[in-house]
Every structure is written in structure tokens, then in C-alpha cells.
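What follows is a set of notes on a single structure, which appears directly below.
Shown here: the complex without one of its protein chains, the others still in place.
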Amino acid sequence: MTKRRAVLAIALVAVFGAAGCSTKVVDASSSPSAGKLATGPGVTDTTITLGVLTDRTGPYAGLGKAVEQGRTLFWDDRNAKGGVCGRKVQFVLKDHGYNPQNAVTAYASIKDNVLALHELLGSPEIAALLDSIQSDQMLTGALSWSSSLLSNPYVVISGTTYDVEMINAVDWLVKNKGLTKGDKIGHIFHEGDYGENGDAGVVAAAKEYGLELLPYKIKPTTADLTAQVTALKSAGAKAILLTVAPAQTASAVGVAAASGYAVPFVANAPSFSTALLATAAKPALEKQLYVATSIAPFSATAPGAAQVRDAFVAKYSDAIKIQYALFGYAQAQIMAGILDTACKNNDLTRAGLLKAFQSQSHVDTNGLIAPLDFSKPGGIPARQTYILKPDSAAAGGLTQVQDLFAAPLAQSYTPSK
Amino acid sequence: MSKVDVAVPVTTVPVSPRRTRSLALPAVATAVVVLAAVPFYLDRFWLTLGLFAFAAAVAAIGLGLLLGQAGQLSLGHAFFVAVGAYGYTYLAGTSRTVGVSHQGGLGLPPLIALVLAVLLAGLAGLLFSPVAARLRGIYLGIASLALVFAGQHILANAPLVTGGYNGRTVPPLTIGGFGFDDGAPGTQLLVLGVPFHREERLWYLGLAVTALAYLYHRNLVRGRPGIALRAVRDSELMAGMMGVPVTRYKGYAFLVSSMYAGLGGVLLALAFGRIVPVTFDYAMSIEFLVMVVLGGLGSAAGAIVGAFFVASLPRLLDRYADVLPGLAEPGGDGVSPAVAARFGYAIALILLLLIEPGGAAGLGRRVANRFRRNR
Partner (left out) sequence: MTQFLQLLAGGVSLGAVYALLALGFVVVFKASDVVNFGHPALLMIGAYTIARLGLSQVAFPLAVLGGVLLAALTGLVVQRFLVAPIASTSVVTVSIMTIGVDILAQTEITRRIGVDILSIADPWGDRVVRLGAVDVPQARVAGLVSSVVLIGLFLAWFKLSRWGVAMRAVADDAPTAALMGVPRKVISALAWTLAGGLAAVAGVFITAFPTPGLQPATASVALAAFPAAIIGGLDSIGGAIVGGLVVGLAESLAEGYEERLSFLGQGFHSVMPYAVMVLVLLVRPTGLFGTRELHRV
């Protein structure tokens, strides 16, 4: 018994005594980085490291992959031309599989080694990390367009938010599809950040245009929207808005078409996927669906978009062509712009990046995304939207029906409760 | 017909002359010493992994008690974990408006909030126990599953309490004046030369709570309540005839296991720093079940081992993806680390159960028996 205790005591002393030799011991004499340029974590003399937390195995794996390809396209080219501040930009990528707990662990593992997060995919994941992003001063390129994220100044939303997209969608329906005051419209949306943000926009638009709104909230896993569409048909809704997942869009539009309910549907961008055009719902989608988004379609004719597209097709000839590849490129452009500004200010620290971000009042991505203004903290960065239409003959599956525009309400709208 | 058969370890309560004393306690004591030294050497990745593992371990011990000792199948464990996590967050949090989300909070001292949250989870368990008393076996299991879905529904539809889908921040724990967070800006806590941030401090909390949870379970199992619970598990009829108040003990089992779950939930919330509803879903309940069965039903040490394994494997595989052969690059085709982790975890589960249905505890017993025979 005493012998056991002695052994235990010796072990304890050894273990804790050796702690002094641990690599975690703070060296009091650590020197600041040399030169005029102030640098933060992840910055060395030759490289800048940025983090990417994405989905490779969950429901948005395809979206994540396309964005990555766009990003790689941009940065390979840029690094070949010298990178940023004479340094090559490299990435640490982690797959959270659309699980917020994994995202938290992954973030913890990379946060000390990166200057900023080039990409963070998924509303639940962004929500789980909002406070850490704030306290770590980590500039984050969000792959979500929910305006509820704007309360955090470090979140970079590259595009028009879902609520404004829906406002523009309703405006377009009123101007082009004959909706008038007193008409009923339906909105089917996801429970959660994404859907509810869209809902906020539809509610505001319905009030503005005097329309009666019939909302239906569904779960992301609901497969069959017959009940909702049936209910809207009996109520006589003249148009239906969608803030859902692609399969659910196909279900809703397919059911409507099959029962002769020929109303127009307008959906937020994540509600559509090119893969839908390979299903039986294709004719219905091409006939009745429209997509409201601030990202240019893959088939866009603007010179900037066309150039990126050609480069993309040359590099990734078998990849699926969707607009998120263009988005990935554009987001990289935006981040590069922020880094360049920070470099010019001689401040490549996290605080410096924030300053650089907030100084960008007119960001032009050569037509890949609507023009962006980041200079009003907490403000919606872009207000304009394209209206696109599914078209299986077009590369990327979408063609343009309406060029970038912003409804009057979209210009003045601020999120509120 | 619908009785739940539970793998009964042969020596649940080792009655031992001195030489054949159970190896569990010394093994756990050694583990505690080693674990206490970890924050001095390992980086944030390991510490965060450990925090999640401790939280899971505490909750898993509770489920092990319910399933292994009392024989009650519950698939609703995630619900009680959620009650603990959100209970603490609401009780300790303050009313505020974040963006468009209004959140309420009672602003109680965090330690009080912790205790109340655990009691609240226990209360929830107690409220569910009449339902549990009426149901048996798999019926109870799937009825408890209803709790998880109802819980998800409530968490999403009560934004004032839960912050809705965006979740809410978890207030850091403070005991006395000592905060389990990064400390005031500009200050640093140095212990033996090593800076102690939030993760290092929480590590000791997790370790202490898990050790206490283990000891409490051990006492319970060896004492009268344990005997009564096992009697109820093995045959309610017989137990009733022997004078064990069956319904009362079923309620007791749910009360205690839910309190464990609630405590695990508070630890989980502290480890996260921010909780979102989607975490406390069906998959989480299944994970706890896997932890407990992998570890060996009826054994708290086994539950801890199972919890550490299940909580760590995906993250370990992900971290070491580039040195493990056969794993594709993230973004490439083929088997990514996350997919490989899932395969690994599933295959490990199947193989372990095929070899030793008693789980890790069963393996431990086999090893211990071999030791004893060789003496």
C-alpha cells in the first residue's frame, strides 16, 4: 500500500516537474516580427495561410466542391503572379460535414495558424462560431447569405442577402407576372436561419405590395411537398416563393405542374441545383421556375464572367458546371482585394484586415456578383438581383431572364424584428 | 416478446478477497494522473477533443446506469443533455438582443445555474418516468425517441429561451472569482510557465466532474440502490415480490441518469461556447447508445472508454488524414477523412461487438482474469 503510494507520488512529481520542459511554456523573450509590416497569425515572410471550413461529405458537398474549384482557379493564377504582399497565399482545409460540433473542433484546431477564414460553409456552422469569430477577430468569408449574420462585423457576405433577394423576386412578379394588390402568394421555406431570413423579406414585400401571404415552414429533410402545394392551390395563390433545398424545389414545382397549377415559382439560389435538370421534373422546372440570385449564371455573357468560365472549363473539364464555381472565384477576388488593401496599409494583422474590409465601399467582381459595399458595418452589402431561368441547354443550367436590378424596397430595406 | 435482454456481465459487483481486487479503480486513478498532466503538453486540438470527450463520458455514464443497471432502454438521452445545456445557458445568460434575435436570460451566478440546470434535467427525467413505468422494452425506447423530436421542435420554436436556430452563446462558468475562460484581456494565467487559456482551465473541470461522476456511479452500483435496480432489470415480477418498490426505482433510475445527462450537457455547452439546436438530435442519442454498448453495459469505466472513442475517432482521423494512406485530399474524389472516420467507427463497432459483446469492459475483464490466473 505504501509502496503503491510512493510510486504514485514519484510519478506525479515526474510528470508535473517535466512540465517545465513542455513546448507550451511561454518564452518571455519572444521577439516581435521584424520590418515595418505588422503581421498576424499565419503570416510568414513567404506565405499567408488562410483557413477553409467546408462541407465535403454532407448535403452541400457539391456546392462546396464547386466553390473550391473556383477559389483554386483564382489563387493558382494569383500566386503565380506573386501572390499578396510578396507572399504566396496557401490554405488549410477542414471538412466539417455540415455538423456544427465538428466545425467548432476544426476551427479550434486551425485558428492559431491562420490569418483569416477564406471560407466558412453552412448557416448552422457559422452560427456556432459567431462568437468565436468575434472574439478572435477572425475575418470570415461566409458561404451563407443570411442577413442575420451581419451583426458580426467580421463576417463577409459576398452577395445580396436572402431577404432582399425575395423582395426583388416579389417586385419582379408584380411587374412581370401580373400580381396585383389583394392577390395571395405562398412562401415555402426551411425552418432555420436560411428559410426564416427569406421569410423576413417576403413578409416585408407582401406588406409593401398589399399581397396576402400564406407561409409554410418545412424541415430540410421533408421530401414531398404535395400537401403544401395542394393547400396553396386550394387557397388560390397566384405565385409561390421558395427558400428550400433543391430536391424540395423539384417536388413542389413537379406537383404543381402535374396538377395543372401553372403559377410561377421564384426561388433563392440555394434552392436550385443543376442536378435537378437530370430528373423527371425538368420540363416543369423549365416552364415554371425562376431563380433570384446576385451571382451571375454560369452561362453569363458579361466579359468578366465569360473569361472565368472559359478558364474554369479549361482547367476542370469534367467538373459539373454550376454558378458556385464562379462564386468561388469571385469570393477569392474579394478576399484578395481585402488582403491587398491591408498590405498597402502595412497591416497584415487581423485588426488590419477588418479595417481593410470596412474600407471597401465599391467592390466590383467584373460582373460575377452584384456590386458590393462593405463600408457600412452591419449593413446589407448588395441589393441587386438577377432573375434566372432553368434551361438544360445552357451551360450551368440557368439562363438570364432579367439583368441585375433592385426594387425600391430592396434599396431601403433594413432587417428588423 | 418485447423484453429487453441486457448483457449481464458475470461479475458486476466484484466481491473480492484482497488479491483479486478489481482493476478498474487503480486503472482509473492512473488515468486521472496522466490526464491531469495533459494541459501542460498538448495543444488546443487535443484539449478541445478532451472536453467533448469528458462531456460525453458523463452523459454516457448516466445512460449506462439507465440501460445497464436498470435495464431501461432510452433513446431520448439527447433530450436530457439538451435540457442541461440550454438550462444552464438560459439561467446564467442575460437578456439581450443579438441582431434580430431577442433572447431572455435570468442572469444567475453560473455555479447556481449549473446546479439548477442539472436538477432541471433530473426533473425532466422524473416527469418522463411515469410514461416509462407504463412501457417496456423497445416500446420505451422508441417512446423516448419521441422526446428527442419533441425537443428539437421546442428548441426551434422558443427563440426567447433558446435563441432559435442561430443558437446562443454559453456564459462562461465562474466559481468564486475564478473564470473558466481566457481571463480578462491583457492578462494571462501562468501555471508552471504554461499559459492557461479557456481550454486548459475547462480541462480540469471536465476531469474533476468525470472522476466524481465515476465515483458516484461506483458507490451507487455497489450499494443498495444498485442492487434494487439490478433486481428490477432482471425481473420486475421478482423484484416486486421481494418488496422493491419497482415504479419508484424506475423513476429513480430516470432521475439519476437524466441528471448525469444534464451535467454532461452543461459541460458540452461550456466546451462549445455556443450551442445550436441541431446538435441534440437523433444521431446524438444513437451515439450515446453506441458509447455505452461499446464500453460494456453496466460499467462506468467502460462508458468513459466508449465515450472517448466515439468522440475522438472522427476528429483524430481528420487531423491525421495526410499521414494515413489511402485517404483522398479534401475536395478530391475517393474516400475523404470524414468518410473514412465514419467507416472506421462503424467497422470498429461491428468488429468489437462480434468479438466481445460485453464491450470494452468485457475485454478488460478478460484481460484481468488472465492476470489473475497467471499469478
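To keep things simple, chains are lettered A and B as they appear, and every chain counts its residues starting from 1.
Everything that follows uses one rule, which is that a contact is a pair of C-beta atoms (placed from the backbone, for glycine too) under 8 Å apart; a residue touches a chain by one contact, two chains touch by 3 or more.
Everything quoted here is computed from the prediction, not taken from an experiment.
Enquirer: Which residue among A:Phe91, A:Tyr216, A:Tyr316 or A:Phe405 touches the omitted chain?
Expert: For the chain that is not drawn, the touching residue is A:Tyr216.
Enquirer: Which is it among B:Val38, B:Val115 or B:Val131 that touches the chain not included here?
Expert: Here the residue in touch with the unshown chain is B:Val131.
Enquirer: Pick out which of B:Ile142, B:Leu212 or B:Leu324 touches the chain that's been left out of the picture.
Expert: B:Ile142
Enquirer: Even though one chain is hidden, which residues of chain A still touch it in the full complex?
Expert: The list for chain A reads 57, 59-63, 65, 191, 214, 216-228, 230-231, 234, 245-247, 250-251, 254-255, 257-259, 273, 275-276, 278-281, 284, 320.
Enquirer: Which parts of chain B are in contact with the chain that was left out?
Expert: Touching the missing chain: residues 1-2, 4-7, 67, 73, 131, 134-136, 138-139, 141-143, 145-146, 149-150, 153-154, 156-157, 236-237, 240-241, 246, 282, 286, 289-290, 293-294, 297, 335, 339, 342-343, 345-347, 349-350, 353-354, 357, 359.
The rule is simple: only the chains that are shown with their structure count from here on.
Enquirer: Provide the C-alpha centroid distance between chain A and chain B, rounded to the nearest whole angstrom.
Expert: Computed value for the inter-centroid distance: 34 Å.
Enquirer: Along chain B, where are the residues that touch chain A in the complex?
Expert: These residues of chain B touch chain A: 29, 33-34, 36-37, 40-41, 43-45, 48-49, 52, 98-102, 156, 164-167, 169, 182, 188, 190, 192-195, 199, 272-276, 278-279, 314-315, 318-319, 330-331, 336-339, 342.
Enquirer: Which part of chain A faces chain B closely enough to touch in the complex?
Expert: Where chain A meets chain B, its residues are 8, 11-12, 15-16, 19-20, 22-26, 54, 56-57, 64-65, 68-69, 93-95, 97, 100-102, 104-106, 108-109, 111-112, 123-124, 127-132, 135, 148-151, 191-193, 196, 200, 415-417.
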